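Only one protein chain is missing from this complex, and each of the others stays in its spot.
What follows is subunit A.
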């Protein structure tokens, strides 16, 4: 059964159909990538799935439940977590605190119990701290945990955002260009991390410009152009699709005629 099901999703800004009638689904442990030229509507699609934008048309189903237009903090509770292309980090907090914030939902306790610093609350906090340390080790940021997040490099912040998303213990993770601005080594690290996460059963929905990365790790690829889905399938099929090639490289009339003849 599909974990995430997108059905006929669409939104318009003014008269422009930014995303129109997009459908696909993601199964647990699967890596699905959404690709397309700049302005194809990938991030807009992500924003609708994660509750930042209210879709104009269509539906989003998470584990069989209709979650169309539900607020991001509710989706977080239901197991959907995401990262942003342009980073949404608590810049003023330490690296460790950023990940600890991700444990917010699991840590829930009363204000009074917190104020009195009851043993249960302290144990809970210590536990979250341990888990956060492990997550930071997983994204290789454990040595930076005391630093202010704002001082980290761009690539490190990308990994920090993933660690925080993982703290929510998600069933599906939406990654918006996790490798953008990263060097080759960092990209490879993120590549490995994503594969590990998928192997542990988390569904991954990815927007990424690095085609080598996408082709290497995706199980399934959805191609958008001008807000519409123009192709989908496994990496080999998609990379041979004439419409996809046209969308990326532009159509050449003579070649098309030659192919026909």
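In this section, a contact is a pair of C-beta atoms (placed from the backbone, for glycine too) under 8 Å apart; a residue touches a chain by one contact, two chains touch by 3 or more; residues count from 1.
The rule we apply is simple: contacts and distances are computed from a predicted model.
The unshown chain of the complex is recorded in UniProt as "Branched-chain amino acid ABC transporter permease", chosen from "Acetolactate synthase small subunit", "Branched-chain amino acid ABC transporter permease", "Succinate dehydrogenase subunit C" or "NADH-quinone oxidoreductase subunit K".
Listed residues A:105, A:184 or A:211: the one in touch with the omitted chain is A:105. Across A:45, A:167 or A:190, the residue that sits in touch with the chain not pictured is A:167.
Along subunit A, the points of touch with the absent chain fall at residues 52, 71-73, 76-77, 81-82, 84, 88-93, 101-102, 104-105, 107-109, 111, 114-115, 117, 150, 164-165, 167-168.
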